[in-house]
Structures are given as C-alpha cells and as structure tokens.
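Below: one structure, written as structure tokens.
Heads up, one of the protein chains got dropped from this complex, but the rest are sitting where they should.
After this line comes chain A, so read on.
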Amino acid sequence: MSFVEYSDHIQDGDTAIIYLGHDSMMPVKVQHGAQTQTRYGAIRHSTDLIGKPYGSKVTCSKGGWVHVLHPTPELWTVTLPHRTQILYTTDIAMITMMLELRPGSIVCESGTGSGSLSHAILRTIAPTGHLHTVEFHQQRAEMAAQEFKEHRVDHLVTVRNQDVCKDGFGVVGVADAVFLDIPSPWEAVKHAKAAMKKQGGRVCSFSPCIEQVQRTCEALADQAFEEISTLEVLLRVHDVRTASLPLPDFGSDPTETSEKTAADSAPKQTNVTSQDHDAAPRDPGSHLGTSPSPPNPEPNGRNRENVSSRRF
C-alpha cells in the first residue's frame, strides 16, 4: 500500500480503511499481533487483515462484518485524526483542477494542518512532482511528517516548520502552484510569488471570511498576479429513497362509485414504491437482531447502505 500506488494485498505496516457502513469509516494501522475494536467486534490484524486482498469482507468477533478498503486521499480525508479544521474533497477537487496540478508539478502549501489536502496533492503530483509544505506549529509539522512516512509518500514531500508569512516557503523560483490556507494569506502573497517559477504559475488561497478574500485579492493585484477569480463550490448529496404521498379524501363523489376511485389510486402508489423494493427489506437493525424497527426513523439510502453491507 501507498497513497500514490495501489496494491492488491494488505501488508504489515499498511494504513487500511475499515468501512463500517455509510459515513462510518475508520483508519487502521495494520500491525502483526494488534487488534482493533469496532462496534461489530474485534478485528485481529494477523489473521483478519494481513495477506487478505483489499476490498475483502472481514468477519469480526461478534459475528458482524466490515469491508477493508485501500486507502485513498479521499477516504483519508473523512477518517483522518483532526488536528485542525480540514479541507474536504469537494474543495480539494476544485483546487487541484484550478491549480492545474498533474504528475510532475512542484507545489508549495501552507499550512500543512492535518494533511488532508497534502495527501491529495501528493497523489496527483506523484511520481515526479514534489510538495513543499510549511507549518508553523511544531507538533503539527512533526505529526504530518510522521504520517507522510507511514503512508510511504515522504519521498515526495518536504515539511518545513517555519512561519510562511515571515520566512516564506523555504524555496525560491521552483513552484508551479502555491496554495495558502492560513489566517492572513495576504501576508504570504509575496512569498508565494517568490516561490514560483519565473515563467509563472498558479496560486490559490482558501479563506472563510470575505474580508480575508478582499485583502488577499488586493495583495495579489499588488504583486502583479493576473486572472484573479474568486469562487465557491457547494456539494449537494442526494438521498435515494422512495416517497409515497398519501392521497386526500375528497369524500364520496356522487358522479363516480367510490370503489372505482380507490382502485385507481392504489396501483399508482405501488408503482412508485416498486423501484425501491429490493432495497427496502434490508432495513437497518435487522441484522443486529435487536429491534425489528429501524433505530433511525428516516428511511433513506444511508440506512439501507449500512445494512446491505453487513448482511451475510
């Protein structure tokens, strides 16, 4: 395993993602002799994980089961231990494209934070690119460096523990792209320019407040950056479920027999539900043998997914 290269089988030292159900995943450092507790029981690494192919179903000690997934930057983003606020995949996708990242790109980033974006950048620029990432918080910088090593991407990244606003990125004239996610990005704009190749490159700054954006745009214009554009991407996640709406009772219609109306409306309703019929019986909770009714009242895709993966 590596975050920049797929492999088929789980090995000692890998980081694997345990998929427990929709929106419920956890990362696991695979080690001989180690055990991981999940709500479906314990997973013994030596027998349950090592040597098994990624994507396998693993039966836990309590009889429940989980899937073990190969790590990707996207899975890591939703499972990583937070040391800071992180960037999520929707923004990361846009940043990667707008910065025109590709294999071979040299990228500067600050701050490293929890390394959510860093992993995505590394995935994209491997095997010939390099990431220079700057984090002024010593402990965070060390932990990020440690993680890069564990994830076998340390050959592609240099972590520097310094203040990017004061000391810059530690490199000059090499970057194709610069990314800023710091409280005062306008103070780092001149360093961003210095870090870039003399033929130019692309820069992106991520800010929650419009005042920060305003100041950054001014600083960018002052440093003769062109084609400045500000944008926001919003993700909408759709639940796939069947909705059946009750029909109002208009009372008896003297012109028609009431029997007929009832017959008319009934098949319509089943028609709507039929699409979902196969998924419907797999309601949550049933596999646990606890309660026959779903613990979560909303009959949405999330619940269904949860269960279909645990039935055997």
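Quick note on the criterion: contacts are C-beta pairs under 8 Å (C-beta built on N, C-alpha and C of every residue); 3 or more make two chains touch, one makes a residue touch a chain; residues count from 1.
Methods note: contacts and distances are computed from a predicted model.
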Of the candidate names "Claudin domain-containing protein 1", "Trafficking protein particle complex subunit", "Extracellular globin" or "tRNA (adenine(58)-N(1))-methyltransferase non-catalytic subunit TRM6", which one corresponds to the UniProt protein name of the undepicted chain? "tRNA (adenine(58)-N(1))-methyltransferase non-catalytic subunit TRM6"
Touching the absent chain when the full complex is considered, from A:51, A:104 or A:208: A:104
Of A:45, A:70, A:151 or A:191, the one touching the omitted chain in the full complex: A:70
Absent-chain interface residues of chain A come out as 4-6, 8, 19, 22, 53-57, 67-70, 72-74, 89-90, 92-94, 96-98, 100, 102-104, 120, 123-124, 126-128, 173-174, 197-200, 210, 213-214, 217-218, 226, 228-240, 275-276, 278-279, 281-282, 286, 292, 301, 304-305, 308-309, 311-312
